[in-house]
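Worksheet: the structure to be examined is printed underneath.
As you look at this complex, bear in mind that one protein chain is not there, while each of the others sits in place.
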Amino acid sequence: MEMAVFAVFALLAVGSSLVVIAHRSPIYSTLSLVVTLFSVAVLFVLLGAPFIATLQLLIYAGAILVLFLFVIMLLNVGRDEGIPGGHRLQLATAILGALVFTGMLGLLLRSALGGGPPAPLTEQAVSLSRLAQELFAEYLLPFEIVGLLLLVAVIGATVIARRATEEELAVAPSGPLADPTARGGGPEAPEPVGAGAGAPRPGYAAWSSEADRAAGGARPASVPGGRA
Amino acid sequence: MSAGPAVPILWYLALAAALFAIGTIGALTRRNGISIFLSIELMLNAANLALIAYSRQLDQRTGQILVFFVLAVAAAEAAVGLALFIAVYRQRRTIDINRINLMRH
Partner (left out) sequence: MSAELADLVATAIKLGVTLAILINVVPVMLWVERRGGALIQDRPGPNRLGPLGIFQALADALKFMFKEDVTPSAVDRPLYLMAPALGLLPALTTFSVVPFGPDVTFRGHVYQMVVAPAQTGVLLFLAIASLGVYSLVMAGYASNNKYSLLGSIRASSQLISYELALTLAVVAVVIPVSSFQLADVVDYQRHHGWNVLPQIVGFLIFLVAAFAETNRLPFDLPEAESELVAGFHTEYSAMRFATFFMAEYISMTSLSALGATLYFGGWTLPWVHVEGFAGVAVGLAVLFGKVACFMAFFVWVRWTFPRFRYDQLMRLGWKVLLPLAIFNLILVAALTLAGVL
């Protein structure tokens, strides 16, 4: 039974991760990564870590990847044509990947993994309260530091991604905070109704580019990830 | 759950190695900054799987706690990384890694 579940979700994980790295559209890559994360979460449950599995779904699949999708749609990220260098380079990287895999597998086989299969999972081993006790007793300092790290990350992300305010632009019109993609003076794309002041311009504004206007409206090819 | 044969931990570790290798290939062959970032997240996940597998094998909770911290750090990293992408896009109008290479000029 455990074997069957492992087989199904391991194959699903590998398959969807191949789609992640191979698909040209970043939206499909992100959605495939969601499938991969879900399969890995199931494997976590099989390995006796239900709490971590739930956290993975809640944080990774439910928040981080949604953030990825947001940014992809915001920046209107198009299809990824792959690095120049053609088939030879792709073959080289594939061989490198296979080498990495076999190398790691060899190391794993030689590592001292103790004798045989692990003891069957007991109620106590999986218990959440034991995990919590260990987390807040032995690992209290890293816990607090990670909290600080998250705070710094939030502040940093807000500062990096914000637009310059009027005063800053007046002082340094072409400085690092200036936004050359903002069109001043000419016909502006209309801001969405009710959008908060200073919210980043959504990616759909890129649909009303010059080529699209000349062609008389948005064409399917200009849709990110759409059929060319 | 019924008693079928337990899955040897080595298989979980092999799967983690495979995912990591796939992530490496992805990080090297993509032109899009965001796609590279996705491959890196895949590698992080492979490492998480390996940590949990070892935690099970050695019957300790250290692996799970480490994964807890890795999740938090990955969240922070994703936030900052995506903010950087937004900032770079504003300046250069692209996130093609071949075109945002200042050191080449």
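Per-chain residue numbering starts at 1, and chain names A and B are given in the order in which the chains are listed.
Heads up, the rule we're going with is that a residue touches a chain if its C-beta (ideal position, glycine included) is under 8 Å from a C-beta of that chain, and two chains touch if they have at least 3 such contacts.
Predicted model, so just to flag it, every value in this text is computed and none were measured.
Among A:20, A:42, A:61 or A:75, only A:61 touches the chain that is left out of the view. From the options A:9, A:51 or A:101, the residue with contact to the chain not on display is A:51.
One chain is missing from the display, and on chain A it is touched by residues 27, 31, 34, 50-51, 53-55, 57-58, 61-63, 66, 69-70, 73, 126-129, 192-197, 202, 204, 207, 218, 220, 223, 225-226.
Everything below uses one rule, namely that only the chains that are shown with their structure count from here on.
Each chain gets one centre point, the mean of its Cα atoms, and the points for chain A and chain B are 9 Å apart. Of all residues in chain A, those touching chain B in their complex are 1-4, 6, 10, 13-14, 17-18, 20-21, 26, 29-30, 33, 36-37, 40, 43-44, 46-49, 51-52, 55-56, 59-60, 63-64, 67-68, 71-72, 74-75, 77, 80-84, 89-90, 93-94, 96-98, 100-101, 104-105, 108-109, 113-114, 117-120, 125, 130-131, 134-135, 139, 142-143, 146, 149-150, 152-154, 156-158, 160-161, 163, 176, 179-181, 200.
Interface residues of chain B, counted against chain A in their complex, comprise 1-2, 4-15, 17-26, 28-32, 34-35, 37-39, 41-42, 45, 48-49, 52-53, 55-59, 61, 64-65, 67-69, 71-80, 82-87, 89-91, 93, 95, 98.
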